[in-house]
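Shown here: the complex without one of its protein chains, the others still in place.
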Amino acid sequence: MSEDVLSFEEAMERFDPVLGFEVHVELNTNTKMFDAAPNTFGDEPNTNITPVSLGLPGVLPVVNGKAVESAIKLGLALNCSIAEKCHFARKNYFYPDTPKNFQTSQYDEPIAFDGQLELELEDGTPFTIEIERAHMEEDAGKLTHVGGATGRIQGAAYSLVDYNRSGVPLIEIVTKPIVGAGSRAPELARVYVAAIREIVKNLGISDARMERGNVRCDANVSLMPKGTTEFGTRSETKNVNSLRAVERAVRFEIQRHAAVLSAGEKIVQETRHWHEDTRSTTSGRPKSDADDYRYFPEPDLVPVVTTEAWIEELRAQLPEPPAQRRKRLKAEWGYSDEEFRDVVNAGVMDEIEQTIATGASPAVARKWWMGEIARLAKQAEVEIVDLPVTPAHVVEVNALIDEGKINDKLAKKVIGFVVEGEGSPSEIVEARGLAVVSDDGALTAAVDDAMAQMPDVVEKIKGGKVQAVGALIGPVMKATRGQADAGRVRQIILEKLGVQG
Amino acid sequence: MSAINREQVAHLAELAHIEMTEEELARVAGELDLIVSSVASVSQAAGPDVPATSHPLPLQNVFREDVVGETLTQEEALSNAPDSQDGKFRVPAILDGE
């Protein structure tokens, strides 16, 4: 099977991409979708379960009311219509991570449908995504594959199943086909998923941590020859679990499709798997009539019926929409268009808002988040928000500077150690002895050395040219490896020379 | 309504994950054909204006408070497992080794 790719530019010359996304959002409810087991990440295997989440004989599901409200809120935030009445449905398929061998989902009656989402690309270009539907369903358990290469399912001797995640509430958001993105398609993919993540986080309905699988994206890609309007055969790339990967996966699939089509071959309608290491996709299983899911209304659950009053009550609880909020924050912070766009694209608007709320100025907040912290993230090839630095850390670092305990240079080091998990800034300064040296004994010795080496400078100062003091401070700082308190050094020099500052 | 043949039953058995012998497939095809022709009149019973009833009584909006309840211990969860390892259920390979 050909895995050739065409260059992206060439692909764009010949074809127009059509995209589609299915984004799964794990809700952060206390309990699962259909039973009272805790919805908690990362505990001992098979402990966050009830007989229901294990699908034991005789059990019955009961809907988590909070999850339904979360789904309605998300529907409203995506400008969807909310169903007056909807059923749950069973999606029947056998897989060992699915305890009942059916997934309880929604089929022809999603809770929310026909919405739209206004996006802005990085340069500010607006783009509207049409939302087909958002429906409620449950997550599956987690499989570990043993005996093959690097935990892959291929070649594994056997697998182990942990059902802790089984039944965790999910909302699946499905877009209508997205046309017209052209060469911006990969970027649009990233911006779309980022927007969904931002919305669910803003609504407080999900922890929205992609690395934990709270937000998971399946990306559909197909190509149409330039000038035509009939959609091509699509591939569905599963579980692309970072913003960067979404962009890369879409780009790769466009290039792969283009190569296949240019060679006169046909695209197979299939599932593809994204591999971060090779930055490419491989074939999963082809769609077949084995995908006959035999949906039917879930007889163990009764319909969800919404009223105008209930929907309005939930609408009133919605936080300010992200777009509106951005406009407001930009004005409040006084950032330029470009500065603000960079903040948004870096995904640290919340962090900056919290940093300011915790006591730093907008300038200070931007300086750190878009400066040293952004640099560290880039270096680690992760999103800024995925670093363990919090707004409180930044405020603390800034306070240490204001108090004269550390300087800017030391502060950068401190943040580096925070990222490495060494604790809070104060703890790090303490443990590593990073505080600026204001011990007069050590400083006086360094000052004496510097003065001895630069008698001409000493003379200039004595002669009233106070600003020349800087030439002495430099060597002192060097001698103390940057830890000297520059203000104190200046004071000592002036005192020694009997000059008024 | 066309007669149900062996191939159709083989496909249904695959969907239902029930291995069947050739003899069973042939027998079930015959039985299924009989049942299906006996119940075929159902599709002519109601006009398009008749709504479907999926639940015998019209309940709606039955929700649970989002409060954690009693859980099983790992030992209880695995107590009936045909095979387990490291606190997890163990299953044979999902994909064919070849």
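Each chain gets a letter, A and B, in the order it is written, and its residues are counted from 1.
One rule holds for everything that comes next: a residue touches a chain if its C-beta (ideal position, glycine included) is under 8 Å from a C-beta of that chain, and two chains touch if they have at least 3 such contacts.
Criterion: contacts and distances are computed from a predicted model.
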Name check vs UniProt for the chain missing from the figure, options "Cobalt transport protein CbiM", "Thiamine-binding periplasmic protein", "NADH-quinone oxidoreductase subunit J" or "Glutamyl-tRNA(Gln) amidotransferase subunit A", returns "Glutamyl-tRNA(Gln) amidotransferase subunit A"
Per the whole complex, from A:V5, A:V18, A:M33 or A:L54 the residue touching the absent chain is A:L54
Per the whole complex, from A:K85, A:R212, A:R279 or A:R294 the residue touching the absent chain is A:R294
It is residues of subunit B that touch the chain not shown, namely 4, 8-9, 12-13, 15-20, 24, 27-28, 31-32, 34-36, 38-46, 50-57, 59, 62, 64, 72, 76-77, 79-83, 89, 91-97
Across the whole complex, the chain not displayed is touched by subunit A residues 51, 54-63, 90, 92, 94, 96, 99-102, 159, 161, 163, 289, 292, 294-296, 299-302
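Heads up, the rule we're going with is that only the chains that are shown with their structure count from here on.
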Cα centroid separation, subunit A vs subunit B, in Å, comes to 38
The subunit B residues in contact with subunit A across the complex are 11, 14-15, 17, 54-55, 59-74, 77-78, 85-95, 97
The residues of subunit A that touch subunit B in their complex are 29-31, 35-38, 44-51, 54, 62-68, 85, 87, 94, 96, 101, 143-145, 147, 153-163, 289-290, 292, 294, 297, 299, 301-305
